[in-house]
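A single protein chain has been removed from this complex, and every other one stays in its place.
And then chain A:
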Amino acid sequence: MNKIIKYVLLDIIKSKIIIAYTLFLLLLSIGLFNLGGSPDKGILSLLNLVLLTVPLISIVFATTHFYNSYEFMELLVSQPINRTKIFMSEYLAVALSLSVAFLVGVGIPVAVFGAGLTGFYLVLTGVFITFIFVAMAFLASVITRDKAKGIGIALMLWFYFALIYDGIVLFILYAFGDYPLEYATLAMTVLNPVDLGRIIVLLNLDVSALMGYTGALYKSIFGSVWGITAAFGLLLLWALIPVLSSRRIFSRRDL
């Protein structure tokens, strides 16, 4: 398995896209920290970047990578290697390379300019988001053999989680505004990893005081060690579910 991961990683680095991605993140983060003035402001601007571009790039890169290495996978399948092993190596190689790119591009500037717990949460959220969206990309890829269709599904998934979902929830909140919605909102944010990540970071910045009663309630939930652990546990679940289900599909499917 390690050997396959090594091959895939070498392949990814050769394509140079990952290096461009690292540089892009690095430039943006350094720029934002220098513009923002205070580290808190920098982290706030970075948050939008992490929650919008990281999922997009992760999902598009992973989907195209999966289809491009289809022949390589077919070759491996013809060897006496377990299919799950092949699939997991592919997944881990892509997710790890994107995570390392993220850690270098965002993690280092955060550590240099505005470390602290919030910065740490931001970086951790980014890594989780990378793993989650690579998993979703793989799920989209194993569903269909058609490359265009696969990328389409992946983009739809990104569009849904980054944009449409919030729109739907806001609409629901508006429609049911007369009811106490604190816990309903909590449940609905848990159903979207992007929202969950955003709230973990926001609640640890001092803008949380703006959020009135709901903010106080959320802070009492997410502010504790247990709450944060639970939140990251949920993010882990968000990565595991698509990975395990796509692995299942991959190992049973006629390639």
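Heads up, the rule we're going with is that a residue touches a chain if its C-beta (ideal position, glycine included) is under 8 Å from a C-beta of that chain, and two chains touch if they have at least 3 such contacts; residues count from 1.
Going forward, contacts and distances are computed from a predicted model.
Look at the chain that isn't drawn here: its UniProt entry, checked against "Alkaline phosphatase", "ABC transporter substrate-binding protein", "Nitrous oxidase accessory protein" or "Ion-translocating oxidoreductase complex subunit D", names it "Nitrous oxidase accessory protein". Only one residue from A:17, A:60, A:100 or A:173 touches the chain missing from this view: A:173.
Checked against the full complex, the one of A:57, A:73, A:162 or A:235 touching the unshown chain is A:162. Which of A:185, A:204 or A:246 touches the hidden chain is settled by the complete complex: it is A:185. Interface with the hidden chain, as seen from chain A, comprises residues 44, 47-48, 51-52, 162-164, 166-167, 169-170, 173-174, 177, 181-182, 184-185, 189, 195, 198-199, 202, 206-207, 209-216, 218.
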